[in-house]
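A single protein chain has been omitted; all remaining protein chains appear in their positions.
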Amino acid sequence: MLPDLPAPELVAQLRTMLRIRRFEEALIGLAADHEIGHFHVYVGQEATGVPALALLEDGDVAYTTHRNHGHLIARGVSPAGMAAEILGKATGLNRGKGGTLHLASAAHGFPTTSSSVGGPLPIAVGSAFAFQELGLDRVSVALFGDGALEEGAWHESINIAAMRRAPVIFLCENNSLEALGQKANEYPSSTLAAVRLTDLVDPFGVPAVALDGTDTRAVHEAMAAAVARARSGGGPSFIEARTVRWPGNRPLWPQLLTGETDVAYAWDPERIPVEHEKWWARQDGLLRFLRELLGAGLLTPGDASAIDTQARAEMAGAMTFALQSPFPRPEEALEHVFA
Amino acid sequence: MSTLRFIDAIRNGLDIEMRRDPSVVVLGEDVTYGGPFGATKGLAEAHGSRIRDTPISEATVVGLAVGAAVSGLRPVVEIMYIDFITLAMDQLVNHGAKLRYMTNGLLRAPMVIRAQGGARGSMGAHHSQSLEAWFGHLPGMTVVAPSTPADAQGLLQAAIRSDDPVLYLEHRGLYWQKGEVPDEDDRVVVPIGKAIVRRPGSDLTIVSWSHMMGAALDAADGLAGDGIEAEVIDLRSLLPFDMDTLLASVGRTGRLVVAHEAVTRGGMGAEIAAQVQERAWAELAAPVARVGAPFVPPPFAPELERAFVRDADAIIAAARHVLDTPARGGTPTPSPEPVEA
Partner (left out) sequence: MLERMWLIRAFEERASEMYARNQIAGLLHLGIGQEAVAVGLASALEPRDRTFGGHRAHAHALARGADPTRLLAEIAGRSTGYCGGKGGSMHISAPEVGFVTATGVVGGNIPLALGAALAATYSGDGSVTAVTFGDGAGQTGSFHESLNIASLWGLPILFVCENNGYAEFSPLSAHTRVERLARHAETYGIPAVTVDGNDAAAVLGAAQVGVARARAGGGPTFIEALTYRLRGHYEGDPGKYRELTEVTDWKLRDPITRFVADQGLEADTAELEDRARAAVDAATEAALAAPRASPDQLLSQVTAAVSQ
């Protein structure tokens, strides 16, 4: 169901979701022809990240993982700067020093991205701790996947966050559902003995909720409650958002296994290819959101196509910008190690 | 000037910086109680909740310190024994030390990790290591190791004021030693990256740091009895370290002995020796000699621990060796140090 928000805001969220989707698809296309190293895409999870992060304000911080592109775009980071960074260019967000795994934009509330699983959790607690100490009305969000819950750092983080009633939101994007061919201990998989991920939170007395990550109303409401709780001194919250892992994310490198997204799938189901019918018809949260907007009369197919066309053009431009940008000078490798 | 014990100088430095800068907070196990050695004793009464006890969660506490540091605090984390820093390696190495670089200067992580280490009191292999070489090998890290109360306070204050993550190394064998400490702020703060000549001399240079400085100075006294004048340099900062002072000294003496408590193999002495021979080859009359622990974990029994931690005699033997080695062209005599794989 749709969040209880004004129509223009919902449409804006659709736009953001489409921009993320087209960015990732363009990147995968780029990777086919250019050497860009390993990267991870957010396809299929947009319906979680966009409504959740839309509730943050300036000054709030979010710490994310190797699967960060969607989170950054959701908070307004320039796709051109991101693409350039992913390609290691001097015009990138981090001037080529970070790459995809460490995309950062402090101005947009992403101090850093960590690629070690569980790595951002203690740091997110740390920001929340600082906000408490400095008396700032800000929230810290830890964005991570189900895998991070296996790390000792998770256990230590939730314990300390609970002890301090820190204003931190643990948003776990569990994209392990129905992964084809997944066996226990197979990478990537959820190798956790807990029956439910929220069971890990219960001993600490932290409110925890598990929801369908493609249900944008559920995401919005859970996140709104968590933000309000944090800002009012009520301490941490845990949200598990479940999605089915996009088929293209199952191989080691992202591949357009399902083909590019066709927004017309949302209003013309006949177009959906049989081979990936389940994904397009029932599992992709972006299409679900679009269908709901259409069904509520908040958008026409024509509007959707127009937004999509714009998004494609923007992301094509971002990739071109990145390709045409220069690499940094080698001397720059030595800069900014210290103050 | 005040006469303070090393441990009290640490507390003094913390107290002064906490009064000066409200963003400084202290985290660690049992720190409100004072910690196992009393370094933070009394600070909780003075600074309330800015001194916080933490559970036994080195990884998360160090990571938390990193997150707090990028968000406006200046945390000082106490790692009770440097051996336990291993639990926090991901947070410190992958995050704390690399943030500035990865974000190309958008971010900084001003934090201090105080870690006590070294072999003293037969505490065995998990409470006795000297691990500075790991962090001297880490781009983005600053590493300091004071040997006097004045430097303990001065370097701690400098470390807290630094905008980079600093590993501040303490040795519990120094904690009860007394020394003069300036009272004025502009005299007490010791610049990071600056060594100091503790004892001038012209026959050879001995460089050391932390607890080993005592043995280095004792060795110099022993050598003086035989008319050999050793120049003894206290490095104080290990990363960055003061090559200029070292090279100026070696330029005059032509011979260098590096002494540290950590194991010789892969120790900071290796880096110093490599740099000196690269840059002062013409001035050197003998290979650089290193005195360090044998390549074993710190053993428990007192006899073994005494054999493990090198002393003034070992430094004197190394000094004699570099003095006896014939000048360039002759066959070097075998080093008194054991040969290891």
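We call the chains A and B, going by the order they appear; numbering starts again at 1 in every chain.
Following the convention adopted for this analysis, a contact is a pair of C-beta atoms (placed from the backbone, for glycine too) under 8 Å apart; a residue touches a chain by one contact, two chains touch by 3 or more.
No experiment lies behind these values; they were computed from the predicted model shown.
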Chain not shown: contacting residue from B:Asp186, B:Asp226, B:Glu278 or B:Glu303: B:Glu303
Selected from A:Trp154, A:Tyr265 or A:Phe321 as touching the chain missing from the view: A:Trp154
Identified contact with the non-displayed chain, of B:Ala59, B:Ala115 or B:Val144: B:Ala59
Interface with the undisplayed chain - residues on chain A: 150-156, 159, 162-163, 184, 191-195, 199-200, 202-205
Hidden partner chain, residues of chain B it touches: 29-30, 33, 36, 53, 55-57, 59-60, 83-84, 87, 121-127, 294-297, 299-304, 306-308, 338, 341
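In the analysis below, only the chains that are shown with their structure count from here on.
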CA centroid of chain A to CA centroid of chain B, Å: 42
Chain A to chain B touching residues, read off their complex: 61, 63, 94-95, 97-98, 102, 104-106, 111-112, 114, 116, 119, 121-131, 133-134, 140, 152-153, 156-157, 159-160, 163, 335-339
In the complex with chain A, residue positions of chain B that touch it: 23, 25, 50, 54-55, 57, 59-73, 75, 90-91, 94-95, 99-108, 139-140, 142, 162-164
